[in-house]
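Would you mind keeping the following structure in view while I ask a few things?
Note that one protein chain is taken out, while the other chains of the complex remain in position.
Presenting chain A:
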Amino acid sequence: MPRQDETIVSTKPAELTDLTLAQARDGLRAKDFSARELTQAHLDAIEKARVLNAYLLETPDRALAMAEVADQKLAAGEARPLEGLPLGIKDLFCTHGVTTTAASKILEGFQPHYESTVTHNLWRDGAVMLGKLNLDEFAMGSSNETSAYGPVISPWRRKGPDGTGDETKLVPGGSSGGSAAAVAARLCLGATATDTGGSIRQPAAFTGTVGIKPTYGRCSRWGTVAFASSLDQAGPIARTVRDTAILLTSMAGHDDKDTTSVNLPVPDFEAAVNRGVKGLTIGIPKEYRVEGMPAEIERLWQQGADWLRDAGAKVVEVSLPHTRYALPAYYIVAPAEASSNLARYDGVRYGLRVPGKDIAGMYEATRAAGFGREVKRRIMIGTYVLSAGYYDAYYVRAQQIRTLIKRDFEQVYASGVDAILTPTTPSAAFGFGEKAKADPVEMYLLDVFTVTVNMAGLPGLAVPAGLDAQGLPLGLQLIGRPFDEETLFAAGQVIEDAAGRTALPQAWWA
């Protein structure tokens, strides 16, 4: 396993944008630099990185105005938890007065008159918005190739066989491809993201960043464009475990406006980061050893288990027998909910409207022009599986499988396991078009390790664990008990420390 021994971050970074979020926070409080300088450094970096197409919308004026306020608060000694820290926002979160598109033509130019609860919480805590990040259209995709506004290009490149650069453009993963790419390319200190079947963890794995999908109900869904309501959950992507812990502390919390948000106190997640794993039991699910998994990933997984054992955890093999049904069941439940959730984009009240000869004609023309291929495919799948005569065979059975998957996890946790370790993805990032033009099912298979977590509503953390032979990041996933994100942060930190923070990609775009 190639290890990265030198880290790019030293005590005196060459660039403010190379700081971790925690370092930037501490630097601001120490008055090493101002929020305005920090924000401007990121705005400059974003401008130079437009070729990556990570940002759908840059909001420099708003960013600088927010930084101004942050500097006043810092000067007054009234700094809030995220005071002056510049973030990117996935364009699935509605932002008041700022265009929100879900990367779809059907919402082109849509400006919400409200702020999502998650972003509201971030601004409440003093964060600065740099802009809106690209994603797969309506968060449906695993490579960020389905965005109506063009794909995001990964800041990572393969190492050629002779060790020199290979210029093949790689995908950043999806659906939070813009978030992951922006974080990896130092175009923000951290980003919001969402995860319905792996959309935080898979792009985090592809870009060598850290991402957590919290327990379902931990973050409010209010004001976030819905894909599949029973699976969608917001979470952060950042460059370290600590940074994601800091961001999640602010993003999470009960919200009266979302019935499915849970009324539990939000712990100080950062405090859990250094807890260690001594005395914990880590489960290794045998069913995740899928056929055709690259040996590198198999080795990385073993390495991760060894690191945790070395840090004092007990590692045991566990069984999650219904794992193999998770992916097909997910691709019934998620499209079913999506087909209904996306019915509101009908051209009547907001967004795109293409005239037709009558109301049905207007609907058809609007939705034909407004939705991309993958979104249409999922609406059709979802409509089909909910139809009379098919409902019991598909939707009902998928829900039954969901119950069984949930029970698998419950039984493992009841046996004394504290967290489960798996690879995040079955492969490293790939080149553009390498999968998009193939059978869509091949793309869906990228979610094989992550969808179970959404189906069971559990928290899952993706943490970089090394690079493959081509120099591309590979990640491990930790799956926790409901509302026990703290254990994931503790175990994630152990892996991060053992792996050494993976290098950040060279800024070939600048």
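Rule of thumb we're sticking to: a residue touches a chain if its C-beta (ideal position, glycine included) is under 8 Å from a C-beta of that chain, and two chains touch if they have at least 3 such contacts; residues count from 1.
We take it that contacts and distances are computed from a predicted model.
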item: The complex's invisible chain, by UniProt name, from "Lipoprotein", "Beta-ketoacyl synthase chain length factor", "Maltose/maltodextrin transport system permease protein" or "Aspartyl/glutamyl-tRNA(Asn/Gln) amidotransferase subunit B"; value: "Aspartyl/glutamyl-tRNA(Asn/Gln) amidotransferase subunit B"
item: Among A:Ile359, A:Ala414 or A:Ala510, residue touching the chain not depicted; value: A:Ile359
item: Which of A:Tyr55, A:Tyr149 or A:Trp222 contacts the chain that the document leaves out; value: A:Trp222
item: Sole contact to the chain not displayed, among A:Asp136, A:Asp243, A:Glu337 or A:Glu374; value: A:Glu337
item: Candidates A:Lys257, A:Lys286, A:Arg309 or A:Arg373 - the one touching the absent chain; value: A:Lys257
item: Where the missing chain touches chain A, by residue; value: 93-94, 100, 102, 107, 110, 112-114, 116, 221-226, 228-230, 256-260, 336-337, 339-340, 342-344, 346, 348-350, 359-360, 363, 383, 386-388, 391, 395
